[in-house]
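Of the protein chains in this complex, one is absent; all others appear in place.
By letter and in written order, the chains are A, B and C; residue numbering begins at 1 in each of them.
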Amino acid sequence: MSQDHSLNPETMPHDPSKATTEGKHKFLGLWFFLGGETVLFACFFGTFIALRNSTAGGPTSQELFGLELVFLMTVLLLTSSLTSVYAIYHMKNNDFKKMQLWFGITALLGIGFLACELYEFAHYITEYGFTFRSSAFGSAFYTLVGFHGGHVIFGLSWLIALMVRNAKRGLNLYNAPKYNTFSLYWHFIDVVWVFIFTVVYLMGAVS
Amino acid sequence: MNGWMGKIRAVLMLSILSLVLAACGKENLTALDPKGYGADTSMDMIILTTLIMVVVFLVVIIVYSIVLVRFRRKKGQENYIPKQVEGNHTLEMVWTAIPIVLVLIMGVPAVMTVFDLADESEASDSINIEVTGNQYWWHFNYAGEEVVTSQDLYIPTGEKVYLNMQSSDVIHSFWVPSISGKMDVNPENVNTMYIEAYEEGVYWGKCAELCGPSHSLMDFKVIAVSPEEFDQWIADMQSVDPADEPQDAVAQEGKELFEANNCMGCHAIGSSPSAVGPNLTNFGDRTKIAGFLEPTEENLVDWIMDPESIKPGNKMTGKYPNLSEDEASSIAAYLMQLKPSEVTPESVGGIN
Amino acid sequence: MNNENMNIDKINSFQKQQNKEEMKKQIITFVLMIAFTVVAFAVVASGLEAIYAVPLILILAVVQVGFQFYYFMHMKDEGHEVPAALIYGGIWVAILVALTMATIIWW
């Protein structure tokens, strides 16, 4: 049960993120939370699917969506998933500096993604007058994509807080699980995005 | 001694009898005494499932009673430890399998009746009525007939009448228990159901989906008349001319007031499809005022003077300038003489 | 509170080798994911008819997400049985929800 004397061991265990009881709890807790998030996003997706043609005379998805930007955003987010895998790889090798570096890149890619999304929203609003209040489709679109964006913002703040807080302290058994749970969360954000680009943008562009 | 035993017995018999009678409820309202196809079909399912449930409950209660009688801890056995039984495969199979069978026995007819009641294949050559639910009244438009009415829905007996229902505001639900089960009236789509009444009569209808403060007052009636009378009624309704002047002087004044206060802005007389407020073409024949008040001029005056106190949250309140009591009673006199047809609720036995 | 004494050398080299192997798989995963994405976008850009395109891109998405879960998120590794069960539970409910919203709100 007691961990604090093993907080700074001579050698790191094989997987520092799951070596402590707290670590195991965090790891499982986050996974289960993601199970709930699956349903949460499914409900937003469901709502979107039900309302995606309810444009009330406003712009339709075919008129709005351009695929280039979305492709760029996808690549940014997918790559950031890979870079966070790299970071965890270095965590397992107990190489704190490289881990921070790769997480840093992850954060930058995430910020890039967000910037694109903000640009996209601004574009729809100014060019097409397409807002949250235009139509049921507008409400559903901004809510679904916006909730995902909100998750990205939350993830970024979490990551940055972790990196700043631990920059001087290095890796230990107390913060390793935190990095690990973050990376799981970040992958999940990516998973959701895969469905967003498929269901919202690609399916919006075909039919 | 014997005397009061007898009295008790008599009282008991009487109260049981009255309970049995009361258990069915009011004849033209209860679902337990079906007078139409939908209610009949539902009743079949209700009886089937109830019978099965009674049997299941008896089984449970018999085992339960035996357990309670036989296996209570007895005096002098305080330290007795019964055999610790883990389970019994056969028994567990039995009480899994039997419910499955029972569920199937209920499930199959349930599915069949659901499809039966949703059957729309005869819709195109039947009477179709557009039903609009409003807070807190019902609008009926006989498709292709140029007949519009509200609150009292006239239908012919012995045939399916298709109702195409939509709401103008929030969700309502159309329910005439003794004729048919209910169907929601949604704002975003048209729901279709059919009703068929077996016998002539006046049947109570109720709104069954919470729709605001006066939800419980959104009553309406279905008036089932013979097919000939129905044709007669349609013809009578079609021949109404809203411009006709009433005979009576007070009513005539009422008509002027009715127009002067722009009541026509909301209420139509005749076949105009406008439905901001209830259509008043055959107001004088209505079973009730505002759906639930006795159809007297007094009640109508009260309604006109202060609808809010009668149906809280209704949309008539405040839509017209204050009227004096006299003006209101003139209007009432005008409205009460709007009796275009011989075919009325009274002609099929009246409302009881 | 320094990490000097968590010396890299002290991690045994077998473990490190394993991590490397693992990382290779991760990169393959990533390449596949990008490939799926490109295909999905290409399918749509090519103007394929909706009845073919929609199922296709949905399948691509599902496979890609499978990769994320099993490789990036290590759901294939041991110790992930309960998380996997609950994720599948969530996916099951998610499918029910999406299916409902796509079918019985049809007017």
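The working rule: a contact is a pair of C-beta atoms (placed from the backbone, for glycine too) under 8 Å apart; a residue touches a chain by one contact, two chains touch by 3 or more.
Note that in this section contacts and distances are computed from a predicted model.
Missing chain, UniProt name from the options "ATP-binding cassette domain-containing protein", "Transport permease protein", "Cytochrome c oxidase subunit 1" or "Heme exporter protein B": "Cytochrome c oxidase subunit 1". Shown chains touched by the missing chain in the whole complex: A, B, C.
Considering B:E146, B:E159, B:D184 or B:D248, the position touching the chain not shown turns out to be B:D184 (whole complex).
Within the full complex, the residue among B:E209, B:E253, B:D285 or B:D302 touching the omitted chain is B:E209. On the side of subunit B, the interface with the absent chain consists of residues 22-26, 29-32, 38-39, 41-43, 45-46, 49-50, 53, 56-57, 60-61, 63-64, 66-68, 71-73, 77, 80-88, 91-92, 95-96, 99-100, 102-103, 106-107, 110-111, 113-118, 169-171, 173, 175, 177-178, 180-184, 186-189, 191, 204, 206-217, 219, 292, 312-313, using the contact rule stated above. Those residues of subunit C that touch the chain absent from the view are 82, 86, 89-90, 92-93, 96-97, 100-101, 103-105. Listed for subunit A, the residues touching the missing chain in the whole complex are 1-4, 7, 21, 24-25, 28-29, 32-33, 35-37, 39-40, 43-44, 46-47, 50-51, 54-56, 132-140, 143, 161, 165, 174, 178.
Definition applied: only the chains that are shown with their structure count from here on.
A summary of chain positions shows that the Cα centroid lying nearest the centre of all protein Cα atoms is that of chain B.
Between subunit A and subunit B, the centres computed from C-alpha atoms are 53 Å apart.
Centroid to centroid, with C-alpha atoms defining each point, subunit A and subunit C lie 13 Å apart.
The geometric centre of subunit B is 54 Å away from that of subunit C, both derived from CA atoms.
Counting partner chains per residue, subunit A shows two or more touched chains at no residue at all. If you check the complex, the residues on subunit C that touch subunit A are 1-3, 5-8, 10-11, 15-16, 19, 22-23, 26-27, 30, 33-34, 37, 40-41, 43-45, 48, 50, 53-54, 57-58, 60-61, 64-65, 68-69, 72-73, 79-80, 82-83, 86-87, 89-91, 93-95, 97-98, 100-102, 105. The part of subunit A that touches subunit C in the complex is made up of residues 8-12, 14, 18, 28, 31-32, 34-39, 41-43, 45-47, 49-50, 67, 71, 74-75, 78-79, 81-82, 85-86, 89, 92-96, 169-172, 184, 187-188, 190-191, 194-195, 197-199, 202-203, 205-207.
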